[in-house]
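Below are the structure tokens for one structure; questions will follow.
The complex appears here minus one protein chain, its other protein chains still in place.
Right, chain A next:
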Amino acid sequence: MYLHPELETLSRSEIEVLQLERLKKTVAQCMNSPFYRKRFADHHIKPEDIRSLDDLKKIPFTTKQDLRDNYPFGLAAVPMEQVVRLHSSSGTTGTPTVILHTQKDLDEWANAVARCLYMVGLRPGDIFQNSSGYGMFTGGLGFQYGAERLGMLTVPAAAGNTKRQIKFITDFGTTALHAIPSYAGRLYEVMEEMGIDPKRDTKLHTLIIGAEPHSEEQRRRIEDMLGVKAYNSFGMSEMCGPGVAFECKEQNGLHIWEDYYIVEIVDPQTLEPVPEGEVGELVLTTINREAMPLLRYRTRDLTRILPGDCPCGRHHIRLDRMKGRSDDMMILKGVNIFPIQIETILMQFAELGNDYLITLTNEEANDLMTVEVELKEFCDDYPRLQALTKEITRQLKDEILITPVVRLVPKGSLPKQEGKAVRVNDLRKTLI
């Protein structure tokens, strides 16, 4: 049932005792980081002021901007010689964020992922295939180490090349697959084209899906198509990556590991706690990390805490499926993209006006981004327009890692809005 029974079955009061102990340790650890030392001094807080879990509220929030402002190593809370790994997110305004790990951090991360995978029934002997991108993206190495820690044969298939992915599934006898939800649908389509019946011709029984918002309906379709149980995974690079919260076999909310994180849900405007069970922004404090602890980190993800006990016997609270973002982040092919990234690029071109519109569509399982942007001045010169289009496309791709379709449109032709402009028009349909 439990990979770490002593931690997974802690009662609420035991969890809180452990959290306070780890919080104090974490706050002390933070004093090694130039960023937190200054922040505590600026707010006249001393580590000794944190005597109860409630005292956490005395500490200011940490934001993604703080990570950017202190790029790359300003939040390191250990000597850099002890840091053995870094991961980086795609930079939203040119500056990426960096997360550092000691060997112990990596071990604890792998433990958390292994715990999640064990929770949904995976065991040594299962063959786990990971279709995440490897490299800076944490979904690759995060699942790799976690699945290996659990003792599964782990296939680092990485993203893309669907036919090869399917060949691995059939040849190696893959039983569990990690994929973004839209890709699960794509896999099924290609299997059909190849004459492969996933229920008859593969040993798949478990799918781990995450990194992309998806509905309950979408999950059920994935399960029906592939003949698997599909479990929702939640993570983010700032918190290490995958393994932050995960569904148990009940498939009713994601247990967030409270021996790793202290959870708060706040109103994104007032930053005050929301009433119990209401939707707000998820704020996390890491309490099991050395290299780069984060205190009250605003994740921008909107969710709520599900009330009541879970029949699985774990008292770690359950988060509801993510409701979206408190800002306007887009997720395309599992990549986080902010309109501001696109705007920043567009605004560097003197030829372009201020108005633009990002339209997201999907065909088959492919997300497509179209960027329409107004020309400042009309230009009667095809080669110049084409060269401009090409250059904008190239620079956008460098920034967001996805190739958008760029359309130059006449000044004044994009719809005008009153008040805050609508920059993103998401027309993506649920396909699965």
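Here is the rule we use: contacts are C-beta pairs under 8 Å (C-beta built on N, C-alpha and C of every residue); 3 or more make two chains touch, one makes a residue touch a chain; residues count from 1.
By our rule, contacts and distances are computed from a predicted model.
Asks: From the list "Amino acid-binding protein", "Hydrogenase-4 component E", "Ribose transport system permease protein" or "D-inositol 3-phosphate glycosyltransferase", give the UniProt name belonging to the chain omitted from this structure.
Replies: Going by its UniProt entry, the chain not pictured is "Amino acid-binding protein".
Asks: Decide which residue listed in A:Ile340, A:Leu408 or A:Val424 touches the omitted chain of the complex.
Replies: The missing chain is touched by A:Leu408.
Asks: In the complete assembly, which of A:Met136, A:Leu153, A:Leu375 or A:Ile402 touches the absent chain?
Replies: Only one of A:Met136, A:Leu153, A:Leu375 or A:Ile402 touches the chain omitted from view, namely A:Leu375.
Asks: Please give every residue of chain A in contact with the chain that is not shown.
Replies: 375, 377-378, 380-383, 385, 389, 407-413
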